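Every protein chain but one is kept in place in this view of the complex.
Right, chain A next:
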């Protein structure tokens, strides 16, 4: 990317989310993580939601172009797993990537700048919403081809095993992607070579326009590894504590050299598949019901007041801070310049040929 010429943003957050910095991954317990970091988790999830809402607005205004996939509703999955991931672990995902990037500590202003196609974006404006990476954060991209990141993520784990390093790779993909042939091949390879990889299926129940279950012969995605001897678990992905607990178990399994794990996160996407999707395959009532009963942010907010005695005022202060942070990121991004003309021909290994 244009990283070479991209100015480092002084506001860049540490490579790890505050939620996770509370403890070394191996020592994280459910109770400890939940209590020490509940406020941090709330902030992390809220930041993702506000960021995505802002991206939706900027798309509507024509400032973001092409494809843009929001993860509103799914925030607990990346935030919960980042709470158990070590900062030098590796992560890879699909085009629905903003939430994971924020959760692993990437700078909201630079992500937003990339969405806007500006020079300060993570890819220097050349990648857009679907194509960003930040190896410094262990983030190996946004990938637009459904399923393609699954063998690639398995390869990240292969590299660590090869070098004798004790990292774990978190490989995220959707429920529809789970049907791709390369996913089955990846399961086999990971099991065969006992690679330290956690396959995270974000089952938001809608593969693009497909209605739930519309295209899966066996809807229990977490048990699809059984034929390869890969343990799997279904997790309430709308409950960040459940995500943390399952993530901690899975990470410990991988770290002990026992090979891959499949985590099927049952989650929900409130918006359409992309900004262009009318989401006609479900009723608005269904969506509102899930939002009312299961929303991960509302749940942790309630827990903060009831279990941890945090005042409504304190939460409102956080809400204002996050909103201001996201607005500032968007303003910084909007003020950034477009890439220079010279950037057009850069980063093509053989040098772009011209007549």
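We adopt the following convention: a residue touches a chain if its C-beta (ideal position, glycine included) is under 8 Å from a C-beta of that chain, and two chains touch if they have at least 3 such contacts; residues count from 1.
The rule is simple: contacts and distances are computed from a predicted model.
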- Can you pick, from "Amino acid ABC transporter ATP-binding protein", "4Fe-4S dicluster domain-containing protein", "Pyruvate dehydrogenase E1 component subunit beta" or "cytochrome-c oxidase", the UniProt name of the chain not shown? "Pyruvate dehydrogenase E1 component subunit beta"
- Identify the residue among A:93, A:123, A:169 or A:203 that touches the chain left out of the display. A:123
- Message: I'm checking contacts with the chain that's been left out. Which of A:226, A:276 or A:298 qualifies?
- Response: A:276
- Message: Out of A:192, A:302 or A:344, which residue would touch the omitted chain in the full complex?
- Response: A:344
- Item | Absent chain, residues of chain A that touch it | 53, 56-63, 65-67, 114, 117-119, 123, 125-128, 130-131, 143-148, 176-177, 179-182, 207-210, 214-216, 270, 272, 275-278, 280, 284, 288, 291, 320, 323-324, 327, 334, 338-339, 341, 343-345, 348, 352-355
